[in-house]
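A single protein chain has been removed from this complex, and every other one stays in its place.
And then chain A:
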Amino acid sequence: MALFWVPLITTIGSLISSRAAKLSRNETAAVTLIAPLIALAVCLYHAPAVFNGETVYDHIQWLDVLGIHLSFRLDGLSLLFTLLILGIGCLVIFYARYYLSAKDSLPKLYAYLLLFMTAMLGIVMSNNTIQLWFFWELTSISSFLLISYWSDKAEARKGALMALSITGAGGLALLAGLLILGNIVGSYQLDVILASGDMIKQSQWYELTLVLILLGAFTKSAQFPFHFWLPHAMAAPTPVSAYLHSATMVKAGIFLLARFYPALAGTEIWFLIVSLTGLTTLLIGAYVALFKHDLKGLLAYSTISHLGLITLLLGLDTELATVAAIFHIINHATFKASLFMATGIIDHETGTRDMRKLNGMWKFMPFTATLAMVSAASMAGVPLLNGFLSKEMFFAETLHAQLLGSMSWLIPVLATAAGAFSVAYSARFIHDVFFNGDPVDLPKQPHEAPRYMRVPIEILVAICILVGMFPNLIVDSILDVASSAVLTGATPVFEIALWHGFNLPLLMSALAVAGGVVIYSLRKHLFQFQATLPALEGRYMFEQGLDVVLSWCQKRISQFENGSLQRYTIVLIATVLFFAGAPLFDMQKLVGGNQPHPIDMFNAVGTGLLIAGAVATVIWHRHRMIALIMISIVGLMVSVAFTRFSAPDLALTQLSVEVVTVVLLMLALFFLPQKTPKESSSIRVLRDLMISTGCGVVVGSICYALVTRPLDSISQFFVENAKTGGGGTNVVNVILVDFRGFDTLGEITVLGIAALGIYKLLNNLPLFMPSTDSEGRKWAREKYPLLLATISQTLLPLALLVSAFIFIRGHNLPGGGFIAGLVTATAIILQYIAHGSNWINDRLLFNYRKIIASGVMIAFICGAGSFLFDKPFLTSWFDYFDIPLVGKTELASAMIFDLGVYVTVVGATMMILASLGKLTANDEAKSETKTIGAK
C-alpha cells in the first residue's frame, strides 16, 4: 500500500470514531484501534526497505506552478517517529477507554486523537515543506481541541487558547521560513532541500530562514522562553497529556530540527542558538519541576527539561550527540508516557494530583507504584534502565562541546547540575507519592486501578527495562537508520553499552545521583526559599501582553471604524485618487498620437448639455425632484453620445434604462424626504469639492490619454467571425449571446439576484408615507388621469410589437434581448402608472419571481443543450430555412439564449418596480377601508 494511505486511514478512522456514539465503550475503543493498527501495518510493510537504507517515496503531482505536491517519504527518522506515534497512540487509545469517566464522550476524544495522529503522521512523512506545514498547523488545531476537551473548565479553555496562540504564531514563523527556504532552493520538495545544504548556508537569507524555522520548532517543543504554555496544556485529560505533551507533539519541534539538520545545521549560529536554548530550557525545566506540587505540573516541567536536553544535543557539534538525541527521543517517550499514565491512575483513583496530599500510596496500589517507580528511575537516569543510557551519552557528549570557547567546561557542569535536579524531582515523585507517611484528606478512598488500565504502562515499562538492559538488540538498528537520515548517510560508529569502564560520564552520573539525593533531602529549605521569590510566571506575561495588544488594536480599529459611512467613503476615494493619480505624473505626455476628430456643433451642444445637467444636479441636489430631472438630462445625453459614436445598441439600452430608472427614482422619492436639509459645514463642502475635482481631473486625464492612443484590439476576431461563426451581423449582439455568452449568463443571474434581494428588502416594510408633497399640498385626487389610461392601453400592443421586432432583428441589426426586455418592461410600467397596481394585478397574473427563474433557466438550458451534441457549454448553432410567407430566414440557437435574457430582464425590471409600486397600493387599500370605517 502506498504511503499516503497512512494518514488517510487515520483520517477515516477519526471520522468513524466520531460517529461511534451508539457503541459500547469497549466497541468504541476496538473500532478506533483498527485505523492505527492498519497504518502501523503499512509502515511495517515498508520498514525492511528503510532498514536497508532506502527511502520510500510516494508522490502525487498536484499544483505544479506553485510547487506544491502531495508527497510522502519514509526514511529512518520518519519510520522512528511513525512507530512512536502509532505505537504509543494505540496504547493511549486503550488506556483512555479506562481513564475517561462514563459521562465524558469517548467518541469525541477518539476522533480528536486520531485527527491529531493524522497530523503528526503527516508531519513526519511529508516530503513537501508546504504540506509539512499544513500538517504542522493541524497538530496545533487538534491539540487545541484536545486540551479544551473539558470545555466547561475555564483553565482548559485558557490553556488551549494559550497553546494555540503560541504554537500557531510559531507556525506562521515556520511558514515564512519554509517559503524563504523554498525560494532559496527553488523547490518545496524536501529531498531537494535536504540535498542543497551548502547552497542554503551560503545564501544571504540563511540567518533569517534559520531563525524563523527555529521559532517554529522552539514554540512547538516548549523551549525557553516559549515553554510556559506546556504546563497550562496539562488541563487536558491525562491520556492526551501522555500522548501529545510527552511523546509526540512536543517532539514535533525536535523532529523539525532533526529533519532540517542536513539543510540548516553545521554553522556557528545554529550551534549557538540551538545549544544555548536547549541548555537554558534544560536547567529551568529541571529546577522548576522540583517545586511543582501538582504531579502533572512536575511532569510538564520535567518534559520541558528533557526537551531542552534533546535540543542541546542537536546543538552540539558532534555526530554522536545527534545519535544520543535520537536515542533520548525514544527513551523519553517511553518513560514519560508511562509516568503520565501512572499519574492518570493515581488521579483517577484518589481524586487529586497534589503531592502534599498524596502520600503512602504504596499500600493502596502496589502494582501501579512499582511501574511508576521504574519509569521515574529511568527518568532520573538509574542504571539498567533506558534513561540511564541516553543520559550517559549526553554527559559524554557535553564533555566534547567546544561551544563556549575557554568556558566550555561550563556545559558539562551545568548538565550535571540539571541531572541532579532531575534526580531530585524523580525522587520526589517516588518518595512523596508512594511513601512519606499517610495520605492527607483524599477526596476518594484509593485502591488499585483496573487490571487492563495498567497494561499500556506495563508495556512501556517493559520497553524501558529491555532497552536499558539489551540496548544493542532492540534499538541499534532503528537508531542507526534514523541517525543516518539526520546525518545524511554518514552513520557514526557508536556503541551503546551499559558499562564503559570508570570514566568521566560515569562520574557525572554518580555526582548527579548524589546531588539529587542531597537536594531532595534539603527540599524543605528550598521550598521555603522558593516561596519568598516573586512569582514570575510566563502565563501572566502572556496574558498581559495579549491584553496590551488587544487594547491597542481595539483603539486603532475604533479610530478608523467610527461608524461614519461618509468617512469610510472619503478614505476609500482618497486612496483611489492617490494611487490612480500618482502614475500620471510619470507620463511624458498626456496626449497620444491619434489624429483627433474635429469638434462640430452637434458635439459641442451635446457636451454643453451634459455638463450643464451634471453640474445642475450637484447644485440642486438638495431639491431632490429638480435634481432627478437634471440627472435625467445627463442620462439622455449619454445615450445621444452612444448614438454619435457608432454604438446604436448602447444608445437603445441606455435610453430604455433611463426611462425605467427615472420611474424608479420618482417612486423612491415618494418614500424618501423630498428635500435634503443643509448640514455640511463649509469646510466639509470645500474638502469634498477638492476631492471630487481631483477625481474628475484624474479620471478625465486618464480617459484623454486613453482615447488619443492607438488601439490594438482583439475585436478583429469577433468582427471576422460574427457572421461565419455566430450567424449574425450585429457583432455586439453576437458577442453577448454567443462569443461571451457565459458572461451574459452570469450577468442575467446577477440581475435576477438583485431583483430578488429587492423583493426581500421590501418585505414587511414599515410604511412611511407622506400625505402631502414637500410644499404641503395634498396629492391629486384624480390619481389615474383618463387620457393617460386610454393612450397607454392603446400603446401597449404597439410597444409589445416594437419590442418583438427589436428582439427578432437583434442578431443582425441593433436590438436584442436586453433592449427588447427593457422596452417591454417600460410598456408594462406605463400601465401601472396609468391604472395603479391593483388594477394591473387583477389582470396580469404574473409571478415575477417565476419569470426571472424561467428566464435564467431558458438561457442555461440553451447553453447546456450543446452537451447533447458533444459540444462545450453554450456552443451555438444556426442555419437558414425557407419559411413560407416570411422567406429565407436564419434560425440560431443563440436566439433561444437571447430569449432567456429577454425574459430575465422583463422579470427583474418588473419585479423591482412592481414590488415598490405595490407598497403604495397596499396603503391605498388600507386608507380606503379606514375611510369606510369612519363613515
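The rule is short, and it goes like this: a contact is a pair of C-beta atoms (placed from the backbone, for glycine too) under 8 Å apart; a residue touches a chain by one contact, two chains touch by 3 or more; residues count from 1.
Throughout what follows, contacts and distances are computed from a predicted model.
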Among "ABC transporter substrate-binding protein", "Sarcosine oxidase subunit beta", "Spermidine/putrescine transport system permease protein PotC" or "Monovalent cation/H+ antiporter subunit C", UniProt-listed name of the chain not shown: "Monovalent cation/H+ antiporter subunit C"
Identified contact with the non-displayed chain, of A:I16, A:V634, A:A799 or A:I828: A:V634
Touch criterion as defined above, residue of A:L83, A:I459 or A:C695 at the omitted chain: A:C695
Hidden partner chain, touching residue among A:Q445, A:N472 or A:Q566: A:Q566
Residue touching the undisplayed chain, where the options are A:I9, A:A242, A:V657 or A:I840: A:V657
Residues in chain A touching the chain absent from view: 563-566, 569-570, 573, 594, 596-600, 603-604, 607, 610-611, 614-615, 617-618, 621-622, 624, 627-628, 631, 634-635, 638, 641-642, 644-650, 653-654, 657, 660-661, 664-665, 668-669, 671-673, 676, 679-680, 688-689, 691-693, 695-697, 699-704, 706-708, 711, 713-715, 718-719, 722-723, 729-732, 735-736, 740, 743-744, 747, 750-751, 754-755, 757-758, 761-762, 765-768, 812-814, 818, 822, 905, 908-909, 912, 916
